[in-house]
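Shown here is a partial selection of chains from the complex, left in place.
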């Protein structure tokens, strides 16, 4: 499990090197990256198109499906990491701040009491 | 800069706790998460709707735009991290494997020589 030890910074650096070595920086404008993220996410969504929601265990046991999911997730992540590079976004800090915000917005006790899971249900 | 030190594992754990504490695990089915990622990515894309591509420096200097971009990127990331939790995906390893693959696919020297930047141009 690499996740245990690898900081996002290292992933970002590797993507940055990959882009720079190919002189692709000029293509990775934030607008283009947002477009590319949207395209890749749709390919992730396509994996689940028309399907009833299978239980998670059976998804995890289906190597073909899992490989496709990992493929598309990593495509999405490549562009998110590149976008963070382009705009000097500290991804970890940004995520932690958001987490802080929704922890207040979706107060734990209120959610458990009301069973809410959507903005319009709180 | 938190990015320098925080491993993805820690971000995933925090998201997992947030979801579990609210008993929201039942909603975070991979299909629903893929839908939610698609919705949030479109909100990221909306920031650039109709705009000519501004130079990156002027985007970075526009605090309002940067705040919106960070907001949407973190929404996308929350769902990606939750999806990785649900399916026990080692995000770092997956991204590194993908990087390996495209490093071979888009050979550095060929790319520099041909100026290719798309699958159909290699």
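Should a chain be cited, it is by its letter among A and B, assigned in written order, with residues numbered from 1 in that chain.
In the analysis below, a contact is a pair of C-beta atoms (placed from the backbone, for glycine too) under 8 Å apart; a residue touches a chain by one contact, two chains touch by 3 or more.
Just so we're clear, the structure is a prediction, and the values are computed from it rather than from any experiment.
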Homomeric complex, total chain copies (2 given): 4
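What we mean here is this: only the chains that are shown with their structure count from here on.
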Determine the centre-to-centre distance between subunit A and subunit B, using the mean Cα coordinates as centres, and give it in whole Å. 4
Within the complex, subunit A is touched by subunit B residues 1-9, 11-12, 14-15, 18, 21-24, 27, 29-32, 34-35, 37-38, 41-42, 44-45, 47-48, 51, 53, 56, 59-60, 66, 69-71, 73-78, 80-81, 83-84, 86-99, 102-103, 106, 108, 111-112, 117
